[in-house]
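Just passing along the structure, written as structure tokens.
Heads up, one of the protein chains got dropped from this complex, but the rest are sitting where they should.
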Amino acid sequence: MTAPAKEQQAKRPGRDLLRYGLLGGQSRLVFLILIGVFALGSIVFGSTFYGAYNLKTMLVYNSMFAFMALGVTFVIITGGIDLSISSVAVLSSMLAAWFSRFGLLPALFLTVLIATLIGLFNGWMVGKLGIQPFIATLITFMAARGLALIAPKIFAIYLPALFPNVPIEFWNANVADYSIGIDRTKNFQSITGEIWGIPIPIIMIVVAYAIGAIVLGYSRFGRHTLAVGGNEEASRLMGLPVVRIKMAVYAISGGMAGLAGVILASRSGTALPTEAVGWELQAISAVVVGGTLLTGGQGSVVATLFGVLLLGLVFNILNFINAGGFSLTVYWQSVVRGVFLFLVVLLQSPWSTHRNRPSRNSQRPGSVSHGNSPNASGS
Amino acid sequence: MLVVFNIIRIHNLISNTPTFIERGTVNVEYARALQQALSVNLTQVATIVIVGVGMTLVVATGGIDLSVGAVMAIAGQIAPLIFLGPIADRFGMGVANFLALTVPIAVAAGFGLMNGLMVTKLRFQPIIATLVVFIGGRGIAQVLTNGYLQPFKNPSFQYIALGRPLGIPTQVYIMFAVVLLALFLVRRTAFGRYVLAIGGNERAARLAGVPVGRVKTLVYVISGALAGIAGLIVVAINAASDANLNGMNMELDAIAATAVGGTPLTGGHANIVGTLLGALLIQLVRYSLISIGVPYEFALVVNAFIILLAVYFQRQRAA
Amino acid sequence: MDSPDVLLQMRDICKIFPGNVALDNASLEVRRGEVHALVGQNGAGKSTMIKILTGAYQRDGGSILFDGRAVAFRSPADAQHNGISTIYQEINLVPLRSVAENIMLGKEPTRLGMIDWRKMNATAGELLRHVGIEVDVTRPLAEFNIAIQQMVAIARAVSFKSQLVVMDEPTSSLDDQEVETLFDTIRRLKANGVAVIFISHRLDELFAICDRVTIMRDGKTIETRDVKNIRKLELVSRMLGREIGEVQRGATSFTRAGERTAGETILEVEGVESDTILRNVSLDVRQGEIIGLAGLLGAGRTETARAIFGADPITAGEIRLKGKLLRMGSPANAIKAGIGYCSEDRKAEGIVPELSVADNMVLAALPHISRNGLVSAEKRRQIVEEFVRVLGIKTSSPDQPIRELSGGNQQKVLLARWLCLHPELLILDEPTRGIDVGAKGEIQKIVSQLAENGVGVLMITSEIEELTEGSDRVFVMRDGASVAELTEGEISQGAIMTAMAAEAGSHSAEGEGAGAQGAVV
Partner (left out) sequence: APTAAPTQQQGSGETQAQAQPAAAGNCKDSPTPPPLAKKDTYKVGFSQVETNNPWRIAQTESMKAEAAKRGWELVYTDAGGSEAKQIADIESMIAQKVDLIFMAPRSEKPLAEAALKAKAACIPVIMLDRDVDHSIAAPGKDYVTMIGSDFVKEGEMAAEWLAKATNNKAIIIELEGTVGSSPAIDRKKGFDEAIKKYPDMKIVASQTGDFARDKGRQVAETLLQAHPDATAIYAHNDEMAMGAIAALEAAGKVPGKDVIIVSIDGTKDAAQAIIDGKLGATVECNPKFGPKAFDTAIAYANGETFPAKIVNPDRFFDSTNAAAYLPEAY
């Protein structure tokens, strides 16, 4: 494993957040690309693009990806992956919509709690049953989507049948066919409102990422997460509670997806079970674009944020490109997105940053990581 | 594994052919029902198995291929472009059909090559490399006809899906041929050993002289080509190419089949027969649930649970 | 119970793995403050015994008394909390994390719930100095060589104020100076009343530091003796289960160098540089010669081997094989050209753990035993049978996954991987590391035989005896450059040591105190 650039450059670890959470070598690169893309958009499209309105709405939309990506960053650092986040988010949005009758805080709390428990279930499958993360979370991915589709029936049919004493109106409010509407008389939607002109989701993101960065850099849990990803067997032998750590990261991932679900429900006012298709890949791409390797053992929370913003900007710009007489079909947009992902990953890959330091002393079992193929650039 | 499979199959037949049982059927009818149920299941599972075999090889090297669905769409889109286009007029239908069966597979293999080169030369992580094609590839397929479907009627081309030599659908032959070839590849050839060695310990394999880059690339090429074949089958059977939906979610089916079949995603093993059985299990569960009228959303949950069980027992056995 | 100073009592321990019985009523008794050696051939069950003690494996029978209490640790963490810390045979650390984190993992100092990095680095640095090493603890562990990683593992184990420290082959990747510092550490532990279980195949070490020794064979404990009261020869004969006369011979089993005749030059390395650490390496190997490559840790011997083998690119200089310039850039081509390379890092670069013994053995030979890509089952079987027999590989069947073999037997399989290719030049990087005396002798004999058959052997070893007794010539490396060539008559322990350590003033071969800095990177 070629030591990551950020580890090579910083002199004193623990000096500050800059090293452990914030600007590592990789995230600096992403940051530059981010600035570049933003500048380009601003030059081409002017104030409609860089204006506060566009930025605000763009950020609020991407806050959902930001939460999911933050959670999944922790999972990826342990060398795992969480495909279930999109399904968990959509199920959470259904729940949040139904819970909205109790007001914002109870809805938020209950939803995130349930989502966390689902994440915990992932962690249990991975940590306790030893099922590979991809498959374990694929299972939840299917099941949670199914439950999201069933959710309206649960509230409209099953629960009323189970509790015949509760007045039927209690269960049925706002449940229609496959969707669940939020209760607009309560303050639920204030979560996507604004404080001092700043949308609350943006504030939440800043806070969440700050906490995430501190946890990763300065808490035992964070360091242990990195250790587990770096060498699980060693971590176990060194006495780390590997299973618990794994369960925790999946729980975090679930909880963050739950948060994304709450925002989703609040923003649309009606929760649809067919929402959020493919968002897991969007969130995971953001993590990767940020520079975190899927092989685990390293990663940066802030880099993930940059990744989310970068992908968000690209999407946003694609909408703008459609404006000028010439229009890019959605098909071409996919092609462009594929090429863009390719370029960003290329810029960060060892192919362009590799310094030819063969990595023979690392104990990491080779296989999937791209760091340990000393030969490919050999001749 | 096999036991579960058999139990389900038998249960399946009993529960799915109520009419036969009601009528107090004789063996002949039961046999016909069995043959038909088998035929439907094998037809439907064929594409998953074909793609799953490629996936199994990729997974055995420690990689993963998310691009198979998109590659299916591309291959499926190209075939009608060829036999509906000027080539058919200029050189005749025979040539056009030949090209329609070969060019798309070659192009699909080309995308596999691209995946392989991204993984080996540019050293992208496999998920990411194939995610690029997953995202961009479907776009390419759609761009080819601007998203439009291409309906057609071309019996000789469609023979790969609608043909019934000896009463068995052609795609079932293709499926078994692919399985047998892959089995042979894994068990008997040096290439097969290399695949497993790379998945087991890539650095060690390299130092033992294994041409790691070439083997890995080739595995993605195979996966791409097999996805191409599957894409053609889908198009042929539907008498229309649909770039928007052809191969949708195929990567998940193929990966699930691989994992349920007992090939760990960590690499170093390739259980080809397992993949066949895994796909059959998934297919049979799906078939049973649909035919007994379980709504889609419940079926999803049940499916998830069965995969969990299957994977759990696989893991137990491996441990 | 038996006597008050008994700290650990393992009785009638059984452990059955699918296909073989690893431990068969084995027992072990360790007293407070003693250094207790555990010896035995590869696969005798030493590591398994340790893993059962620490809860890494669960036992199938027997009892463990620790500090007067019956215990059954559920996990290594559990054992650690109860006063047993362990250095496992394969270094088990986290390469991407810093040295400090590796040492302090699980007991990081915190302030207000947040990790106190300053304190952590300071403490880690302090702990490392205690085991005689001074490195930048903020660097990722992966940047350091195996020896330093081993010292980090030792520092970590010692840092737990444990009653018992278990060391499973801690010295296999250390050079003499480092071994000496380790011994200092062990003596310090002992002085503090800490007991140490010490496993090593280097018998001299156990005579130097251990109080008592327990001998294991085939999963059973044969006996426990005071080290004072047993002679080396007797120990070896007990380990191997053979008569003393049978085992009596020199320190190594190399045939005398003079009995071989060197043929024409196979390998010439001239002025090779790399962007790893090599700067100006020159050496040559002739047919039928065993060339020793000596150097302190970090001198660049492994890098040289890898450069010759095409595993690392070179930036300057020339490598010629039988006069032909090698421009290969990949191990595959090197192998085609007739070179074999047995890596020093068995786990990371040698075995493919999930594959069978047979598959691991023939991995490099596949092109030779297959036609049109089809592997010949017959040729494969022949090779495997031959080498399992010749090298005495202890395996339940050629189809057993190699990960289930003991370290030493894994090493033999890897040797077989190269031997079956009949290379013209074989590079062996620490071929006898972690191998029991019996197997070691066999391997040394095999190496000699290879040379007699005209193979050129380039042997990297940290054991001076192997260099002095085995080599026809010795090249000495220092700081990435070849600095001396010693021919027949000149080869002696002293000469090699002098050449290895001379210059640079930082250390001398003997000076322990200053010498410790030899490991500074």
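A, B and C are the chain letters, set down in written order, and residue numbers restart from 1 in every chain.
Going forward, contacts are C-beta pairs under 8 Å (C-beta built on N, C-alpha and C of every residue); 3 or more make two chains touch, one makes a residue touch a chain.
Everything numeric in this text was worked out from a predicted model, so none of it was measured.
Across the complete structure, the visible chains that the omitted chain touches are A, B. If you put the hidden chain back, the residue from A:L272, A:V301 or A:V314 that touches it is A:L272. Note on the undisplayed chain: of the listed residues B:N115, B:T217, B:N246 or B:T263, the one touching it is B:N246.
Contacts to the hidden chain, counted on chain B, fall at residues 16-19, 36-37, 40, 43-44, 146-149, 151, 162, 234, 237-240, 242, 244-246, 248, 287, 290-293, 295-297. Within the entire complex, the positions of chain A that touch the omitted partner chain are 47-49, 51-54, 57-58, 61, 64, 149, 176-179, 181, 184, 264, 267-270, 272-278, 316, 319-320, 322-323, 325, 327, 329-331, 333.
Please note the rule applied: only the chains that are shown with their structure count from here on.
Separating the CA-averaged centres of chain A and chain C is a span of 43 Å.
Within chain A, the positions touching two or more other chains are listed as 360, 365-366, 374-375.
Among the residues of chain B, those in touch with two or more other chains are 199-201, 203-204, 206, 268.
Those residues of chain A whose C-beta lies close enough to touch chain C in the complex are 1, 3-4, 7, 10-15, 214, 217-220, 223-224, 226-227, 230-231, 233-241, 297-298, 355-366, 374-375, 377-379. Those residues of chain C lying in contact with chain B across their complex are 309, 311, 330-332, 334-336, 341, 343, 348-355, 359, 362-364, 366-367, 370, 373-375, 417. Residues 81, 125, 129-132, 134-136, 138-143, 145-147, 149-150, 273, 281, 284-285, 288, 293-295, 329-339, 341-342, 345-346, 349-351, 354, 360, 365-376 of chain A touch chain B in their complex.
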